[in-house]
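Only one protein chain is missing from this complex, and each of the others stays in its spot.
We just call them A and B in the order they show up, numbering each chain from 1.
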Amino acid sequence: MRALFDTKSNPALAWVGLAVIGLALLALPFALAAVGTAWVRITNLAILFVFLALGLNIVVGFAGLLDLGYIAFYAVGAYVYALLASPHFGLHLPFWVILPIGAAVACLFGALLGAPTLKLRGDYLAIVTLGFGEIIRIFLNNLSQPVNITNGPQGVTLIDPFRIGSLNFRDTETFLGLAFSGPIKYYYFLLAVLLVIIVINLRLQDSRIGRAWEAIREDEVAARAMGINTRNMKLLAFAMGASFGGIAGGMFSAMQGFISPESFILLESIMVLAMVVLGGMGNVWGVIVGALLLSFAPEVLRYTVEPVQQALFGRMLVEPEVIRMLLFGFALVLMMLFRPAGLLPSATRKRELETPGAAANGR
Amino acid sequence: MSAPAALPQVDAGTLLAGRGINKRFGGVQALSEVNFAIRRGEIYGLIGPNGAGKTSLFNVLTGIYTPDSGTFVFAGAPLDGLKPNEVAHRGIARTFQNIRLFANLTALENVMIGRHVRTRAGVFGAMLRNPATVAEERAIEQRAFELLEYVGVGRRANDLARFLPYGDQRRLEIARALATDPKLLALDEPAAGMNATETGSLKGLLERIRSDGTTILLIEHDMKLVMSVCDRVLVLDYGKKIAEGTAGAVQEDPAVISAYLGGDVALNLKGAA
Partner (left out) sequence: MDIFIQQMINGVTLGSVYAIVALGYTMVYGIIQLINFAHGEVVMIGAMVAYSVIVALVGAGTPLPPLLIVLAGALVAIPVCMAVGFTLERVAYRPLRRAPRLAPLITAIGLSIILQHLAMIVWSRNPLPYPQIVKTVSYHVTGNPNGATITNVQIAILVVSVAMMAGLMALVYKTRLGIAMRATAQNQAVAGLMGIDINKVIALTFVIAGALGSVAGVMVGSYYGIAHYQMGFLLGLKAFSAAVLGGIGNLAGAMLGGLLLGIIEALGAGYVGDLTNLCHFADWSDALARRCAVDPNVVLFGSNYQDVFAFIVLILVLVFRPSGLLGERVSDRA
């Protein structure tokens, strides 16, 4: 599959393939809109989860640090945007100012939350990061007294959409005979950002920094002996991963127009971790696949489970949401038992599972 | 021959001096008032029976543990309180008794990671791939290949470290340490598990490293190798220094002989490798 897109070995085929995919992606929202406008929104949310999964992949996949509280950075980014672009404080800064601020704040939080965890073993690291994630959610839920910062459980509403000059991302505009609804505009923006993020991830992986993370993951003592500042590298992983979450959070705020602490519960952290692990920890493409699968699955379920149950039992025995969670839980268990490297294992993971004979055969 | 408690002779030619190194682990005094001096450009052996404190000295030197008292002075500057990565930055690179390669990375990648401490590209360089970063990456890969050839595992560059034969793994670890451009290369039992032929070519490699300007500190149990390749030797026993001097002088030192054999048996190990 990889060979299909290798621009060096077969340029013609590769470029044609990429062009086809590019056109499909560009046309996608209109196809989805024809099926139902909600699907564009669902796709946008899925892309946001791809951002999150890619960000967490830096922490878990590249550097090998188990983070169970990642959604906190999404929350930070979302609230930074909400507080700077809504009637809550009366501020209405433009999105291209707020998104970098959100990323920076999330980055800072990433370093802050990572700092105490640097010496912890895997399990403990997981629990502490989980704790941090919950602490942030509880604070967001309660910072309405004595000074109202986050508006507590009611959340922040009437968040500004993106605006470029007179172009408002919430409204629908017609251009060249096509209707560009709000979600469709966001889609293109997200797609562009996604491309940038993918490139950044791939470049990071294949760089001096990426190698340092790999070294830390393989053997931290040896890495340190070779001069790698493991403390700074780990903090860097946390910070970078967090910044992706922050950007995604800002976009989430703008798209939804409303946020509350309910969107940032532990389950979401687990979801993102599952996307990374099930998709293929450390493999950028695997993580993307994992994220898309786990984002679209509940929607697909919703459309199939209800009619099936009606047909079989005449009524809804179990709600789609519950079935989705059960399937999710089973997926986690079964994947770990039978395919722990994920759907698209990373190169290193594949090597971990290789046997000497296979290596000699040049596989 | 130096008496055990005398301070080593330190002058401009000294690369690394240890003065009064003490380290206790729980109830065990692993190192006790250890003094030594390694001169630039020599191969300096560190020997002693098992449990003598050799690897402890390495660990204390490279910052994994802090000595209870005493200092190391390296290239004129003290090493007090430095962390392992800072020690590597200063120019001391080590290998490990039990081989600590990055098992699931290729030999080439292992050595490339060794270049980390002497290169600079950071996050922005990685993301932007500016000309300077690209050039640096190319240089890193090039140097890694060179080092693999230098130690003799060039043809294994793309094999996973954990699939390399044992002898090649040890060489790879040396290549990785050399990638950090060390002034002092500290090797912990590089010949362990090697047969006579492999040890012979290891000896050649060590001599080549010395003649190319890197000082070597070598823990070894293989006495033939030690006596034939080391210029001077430090002998530890129960954490204390019992002798320091040329290989020849040390092997006739009665204290050394009794430490190894517990009697006054004359050892005859004229060192042909």
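In this text, contacts are C-beta pairs under 8 Å (C-beta built on N, C-alpha and C of every residue); 3 or more make two chains touch, one makes a residue touch a chain.
The shown structure was predicted, so the numbers you read here are calculated from the model rather than taken from an experiment.
Taking every chain of the complex into account, the absent chain touches A. Residue-wise, the contact with the chain that is not shown comes from A:Val277, picked out of A:Leu56, A:Ile159 or A:Val277. Across A:Ala14, A:Ala46, A:Leu120 or A:Leu301, the single residue that touches the chain missing here is A:Leu120. Of A:Val199, A:Val318 or A:Ala347, it is A:Val318 that touches the chain left out of the display. Contact between subunit A and the absent chain runs through residues 66, 116, 119-124, 126-128, 130-132, 134-135, 138-139, 142, 145-146, 266, 270, 273-274, 277, 281, 318, 322, 325-326, 328-333, 335-337, 340.
In the analysis below, only the chains that are shown with their structure count from here on.
Our note on geometry: subunit A versus subunit B, Cα centroid distance of 45 Å, whole angstroms.
Only residues 200, 203-204, 207-212, 214-215, 218-219, 221-230, 236, 240, 348, 351-352, 354, 356, 359 of subunit A touch subunit B when the two sit together in their complex. Of all the residues in subunit B, the ones that touch subunit A in their complex are 62, 64, 83-85, 88-89, 93-94, 96, 100-105, 109, 112-114, 116-119, 121-123, 125-127, 129, 133, 136-137, 140, 159-160, 163, 176-177, 179-180.
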